[in-house]
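Encoded as structure tokens, the structure appears first; notes follow it.
Heads up, one of the protein chains got dropped from this complex, but the rest are sitting where they should.
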Amino acid sequence: MGIIGESSKRFKEEVIDNMENIVVKYIEKVELNDPILIEGLPGVGNVGKLASEHLIDELDAKLMAEIYSIYFPPQVLVNEDGVTELVCNRLYCAKDVGNEKRDIIILTGDYQGMTPQGQYMLTDKLLNIANELGVNMVFALGGYGQGSMVDTPRVLGAATDSDLVQEAKELGVIFDRDHPASGIVGASGLLLGLGSKLYDIRGICLMGETSGYFVDPNASRELLEVLISFLGIEGLSFDALDDKAEEVEELTKKVMDMDLGGNVNQENKSEHLRYIG
Amino acid sequence: MGIIGESSKRFKEEVIDNMENIVVKYIEKVELNDPILIEGLPGVGNVGKLASEHLIDELDAKLMAEIYSIYFPPQVLVNEDGVTELVCNRLYCAKDVGNEKRDIIILTGDYQGMTPQGQYMLTDKLLNIANELGVNMVFALGGYGQGSMVDTPRVLGAATDSDLVQEAKELGVIFDRDHPASGIVGASGLLLGLGSKLYDIRGICLMGETSGYFVDPNASRELLEVLISFLGIEGLSFDALDDKAEEVEELTKKVMDMDLGGNVNQENKSEHLRYIG
Amino acid sequence: MGIIGESSKRFKEEVIDNMENIVVKYIEKVELNDPILIEGLPGVGNVGKLASEHLIDELDAKLMAEIYSIYFPPQVLVNEDGVTELVCNRLYCAKDVGNEKRDIIILTGDYQGMTPQGQYMLTDKLLNIANELGVNMVFALGGYGQGSMVDTPRVLGAATDSDLVQEAKELGVIFDRDHPASGIVGASGLLLGLGSKLYDIRGICLMGETSGYFVDPNASRELLEVLISFLGIEGLSFDALDDKAEEVEELTKKVMDMDLGGNVNQENKSEHLRYIG
Partner (left out) sequence: MGIIGESSKRFKEEVIDNMENIVVKYIEKVELNDPILIEGLPGVGNVGKLASEHLIDELDAKLMAEIYSIYFPPQVLVNEDGVTELVCNRLYCAKDVGNEKRDIIILTGDYQGMTPQGQYMLTDKLLNIANELGVNMVFALGGYGQGSMVDTPRVLGAATDSDLVQEAKELGVIFDRDHPASGIVGASGLLLGLGSKLYDIRGICLMGETSGYFVDPNASRELLEVLISFLGIEGLSFDALDDKAEEVEELTKKVMDMDLGGNVNQENKSEHLRYIG
């Protein structure tokens, strides 16, 4: 991949920045060697988030930091034990991944920034952290909403330079000059845009085709297949993702069947499915 | 309750921070010993606000600080004498409350922050103040809107740790893994979320079930019953709250009766009731 | 009026604060003795703005400062010669006004702050300036929209203390505990609220009753009648304001007549009238 190694960096000691819009709480000190950043935040079909969460589970990645911010909703989630969790973004890390024994940082979370300014501020903060940790390559994972059912999801791409475009093409990624027509918005777009312009961090955005109507573990799987080729990871199980896809498919069918027998409208159905998984 | 006492703290001398988003104006210096913070700001059914105001009246709590902020509406209220009052949040305190002779700080006010950022900034400022005063336990009081009439309001809960969940369960608080489905938003949520993550302040949110259609002193009463068990307060009168509940009930009936004889629609009715009390 | 005189203050030399949200550009240095601030910014029926502009004309008040801000719309107005003017608020001053030879500062402008935060920031900045100039009394002029045609506009009031309420009652100002039900929003409200809480500046808000459907020079006149009694100003001409009122009345009649002959709906008509004068 042409990512040139830098000397290893260490986390700062467990420390909390003061409440100035974005607070980073480091959970664990980890030494990382020339790490890659993989982002999978909530978005179209939750394709990126499902992919990054699957990766965290399969690679047994460790939580290393939580990011709280005034740019997230003022909200706690409540887990099944009745315990509250402040909404946040989370950084996980895994060491010695794949043939190349690469260190990996995975970003996921409950929300993206709620305002354009928040998106910029959060991504810039993240790139600052990534930069200090020696990251010089980002994979941004997301969905590409087609607005119609997708049988075999392709993986569309965009990258910060043409060498990366070339590399990705060889792995089957589609670069279609009309897709995405309006560019890439949100964290995935800014990680590439700010990364390349302000931090000399290269990046590629991989977008799994999806209807956009509901969560889509199938698109996440296609996307991960490309990613693991990139990273030289072998033997990654997709069982959990496939189970989830099956579950969604069954629910989809049920809702579709309702349609045959009744007058459930299309919009209600997709509303129902959006919140599965 | 397992709240470990800290050495007593003193308010700063009467002082006004400069107008930087949030201004705290201290009214009175008070020495507090290991105080507990109770929050009851406006929200669903005004359940939390009614509860905290009742507590202030019954415990004869003293106004100790007013909080003004650019995150509140740009508005003064006008009292019955024609005198203006800048909208604000207010901190009251009462000393030696209940069997345990606990000091208590009660937060109430005219509004919550009007923007997500404002919510974060206001709650963080409040936690700063609470932290300096030695608070390490927060009770956040609110309503849980069921969307349908509630005969006997239950008290639902969420807490920052499972010990508190356990304690609350023993006092009859319901921890239902589906409620609240979307977590807790606003000041109550953030007091627990930011409190536990950034200030080592534990907290529990108590939510009185209510229809959500109008102010609900009954839900406030149920909620206070739990709270005083927690705090070991005995002999608290609920007369004023019961009178208010009766008043609301009568008005509700009148509006319901209108329905039988006419075509007043449901929405107008609840609109009417929302602003009673 | 019980306003205690302070030693005279001088403007700073002509100077522009740097572009930090609010820029104050001083046009002229004036020595002021114990001045009173009168605010009349755009609002319901433009009652306050018309009143303050009339006062500026009749008292031949001089422009002393312009206030630009990111909280105003990003806009220039174009005058009849094709020359642009950045939207702003303006401070005028007049010396030795009325029997008491009072110095007066009049605030008017093209817009109020466009956001709640902007309202707070602008009013706070203004109070800072007023405070430095020795102001300890504010008159906030505005309209009170009744939602129906008003034949003889009353002047409603609200003040920062009960002595001022009493004084105003003696001059015929109405203090009705139900009006205004929701308090006073915007610059008028904040000048009183922030003024009394943070700057020890007393204030009274005078609100001329108006339909709220169109600009109302009549309401402005009633309001000014009260104001000049307060300030002991005699012999102020109302001719220009009366002419404007007549002009609006004629236009109102025309639009009303249209109604008799056709089906112009009520909303369109008031839309038409709102932008007259």
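As written, the chain order gives the labels A, B and C, with residue 1 at the start of each chain.
Everything below uses one rule, namely that a contact is a pair of C-beta atoms (placed from the backbone, for glycine too) under 8 Å apart; a residue touches a chain by one contact, two chains touch by 3 or more.
No experiment lies behind these values; they were computed from the predicted model shown.
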Open item on the list: So there's a chain missing from this view; which of the remaining chains does it actually touch?
Closed with: A, C
Task: Per the touch definition above, residue among A:Leu190, A:Leu223 or A:Ala245 touching the missing chain - done: A:Leu190
Task: Identified contact with the non-displayed chain, of A:Leu77, A:Leu91 or A:Ala159 - done: A:Ala159
- [ ] For the chain that's not shown, point to the residue among C:Pro74, C:Gly147 or C:Gly235 touching it.
- [x] C:Pro74
Open item on the list: Considering the whole complex, not just the chains shown, which residues of subunit A touch the missing one?
Closed with: 113, 116-117, 119-121, 123-124, 157-162, 165, 175, 177, 180, 182-187, 189-190, 192-194, 196-198, 203, 205
- [ ] For subunit C, enumerate the residues touching the unshown chain of the complex.
- [x] 16, 19, 23, 25, 66, 68-78, 80-87, 114
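FYI, only the chains that are shown with their structure count from here on.
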Task: Residue-number overlap at the subunit A/subunit B interface, same or different (half cut) - done: different
- [ ] With chain centres taken as the means of their Cα atoms, state the distance from subunit A to subunit B in Å.
- [x] 38
Open item on the list: On a C-alpha centroid basis, what's the spacing between subunit A and subunit C, in Å?
Closed with: 53
Task: Sites on subunit B at which at least two other chains make contact - done: none
